[in-house]
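And now, chain A:
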Amino acid sequence: MPAVPETLDAVQAATESGYKWGFSTDIDMELAPKGLNEDIIRLISARKNEPDWLLEWRLKAFALWQTMTEPSWAKLHHPPIDYQDLHYYAAPKRKPGPASLDEVDPELLAMYEKLGIPLKERAALAGVEQPPQVAVDAVFDSVSVATTFRDTLAKAGVIFCPISEAVQEHPELVRKYLGSVVPAGDNYFAALNSAVFTDGSFVFIPKGVRCPMELSTYFRINARNTGQFERTLIIAEEGGTVSYLEGCTAPQRDENQLHAAVVELVALDDARIKYSTVQNWYPGDAEGRGGIYNFVTKRGACRGARSKISWTQVETGSAITWKYPSCILQGDESVGEFYSVAVTTNRQQADTGTKMIHIGRNTRSTIVSKGISAGRSDNTYRGLVRVLPRAHGARNFTQCDSLLIGDQCGAHTVPYIESRNPTAKLEHEATTSKISEDQMFYCRQRGLSQEDAVGLIVNGFCKDVLKELPMEFAVEAQKLLAVSLEGSVG
Partner candidate 1 sequence: MNLAVAPAAPSLLETRAAAFLARHEGLRARLPGDAAVRAEGAALFRAAGLPGPREEAWRYTNLRALAEIDFHEPLVAQADCAGLLARLPAIDAPRLVFVCGRFRADLSRLPDGVEVVTGAPASAADPARGRLVALNAMLAEDGAAIRVAAGVDAGTLLLASLGIAPQGHAVAFHPRHAVELGDGATLTLIEVATGTGTYLHNPVLSARVGAGATLTHLRLQDEAEGAFHLSTVQAEVAERGSYDSFALALGARLGRMEVHARLAGARAAAHLNAAQLLDGRRHADFTTVVAHDAPATASRQTVKTVLSGAARGVFQGKIEVARIAQKTDGYQMNQALLLSPDAEMDSKPQLEIYADDVKCSHGATVGELDGEQLFYLRSRGIPPDIARAMLVRAFLAEALDPIAHEAGRAALEGAIERWWQRQPA
Partner candidate 2 sequence: MLKIDALAASIEDKDILRGIDLAVPDGEVHAIMGPNGSGKSTLSYVLAGRDGYEVTGGTATLNGQDLLAMEPEERAAAGLFLAFQYPVELPGVNNANFLRTALNAIRRARGEAELDAVQFLKLARAEAKRLSMPEDMLKRNVNVGFSGGEKKRNEVLQMAILRPRIAILDETDSGLDIDALKIVAEGVNALRGPGFSALVITHYQRLLDHIVPDRVHVLSAGRIVRSGGPELAHELEARGYADVVAEAA
């Protein structure tokens, strides 16, 4: 969701409801029948014309999933999810993978326009200052509907395409890396995703290539009673560098919708992957009706020496967020980072954090988490830092701060700190506070409205995280924070 003026306007233009992305779009859809069984998986695989190995991989994941139970350790409460009451495949009719933007359904283009997502490659005008260009992969329910700037990227050697297309065009790469970071049986939701994933993005940065522009995927859930199960795979070979952005919205609907994504990152020697997310799925209404259940497994493997994976997330949406972007620091001197802002209001529940697994020597990790709870929400940071015996000289620094707005919400911090190497040095700090009356008074005495003052203070509270976002994203994230907290004070 890169910021263009339209997006900012969309954020600013207050509608009567709090969620500005809640419209739905009438698109002629192909829907698989409700329910989950081997036949549905075969149907998904067949629709995507997949090779046998991938179908088998899906079926194996499905078999595993059937033996598993939903994890219960998170501080989350929701009615049981009926996995048989969902559509596992929903695609706009017309071709699943349009060859060019001209073939994309104009209704869809209009919808993305309304969301502020530029699906047009603007021609550069001579002598005119252009905003930074961003390549976008737009995923609509179960399929990718458009990917921009592919030619420019191809010239640099970068592959950026829907994963369904990568299965056709680059099967050797997909087969080598798919499930190598998050195995099919990793956890309940990862197993479900492995069985039924429909689309997502594939990025391959060859050796020594610095990706010439930001890459971005925009996820949109539109159809009713549909789960979205996207799968993203990003590989940076030796010395490759990429910055990837992800944004998400969904229409405002009364029922809960399930989103169970898997993101895998692989960084070889000296590679750098920066993965930024602004998650703004529909959070449900003030009474907690509706909203997305967001169960996501994101993990990066720093396989190579001196590789670096950096996760930055701004989580404002979803009724439930269950998400722990993690780093496996295998390569010596590899670096993992996790910067997070999670805002919960109304009845939202977020249980989010990270895992930093130090395996290689002199590996370093940094965790900065800012949780803001308002309304009747619950916001939990849950994080693991584990140092294995071989990780000589490992370092971790963790800072976790919570801000409570109002006395009906909860803020929780659950770190796990495990060290098996004496030369490792781990530091963890956590604080909980509220916006002080002095701060509020000072701001208001200087003429700020109550809400502007809160926005200002909250943005200050989150500064260490927001500064990690690519600039256009950061501006938008700031607006989003202010909008999310509207009406929380007073």
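If you want to know what made the cut, all candidates are chains of the complex that A comes from, given by their letters.
Assorted remarks:
Rule of thumb we're sticking to: contacts are C-beta pairs under 8 Å (C-beta built on N, C-alpha and C of every residue); 3 or more make two chains touch, one makes a residue touch a chain; residues count from 1.
All of these numbers come straight from a predicted model, not from anything done at the bench.
By the touch rule above, chain A in this complex touches candidate 1 out of 1 or 2.
Touching candidate 1 in their complex are the following residues of chain A: 66-67, 73, 387, 389, 402, 404-434.
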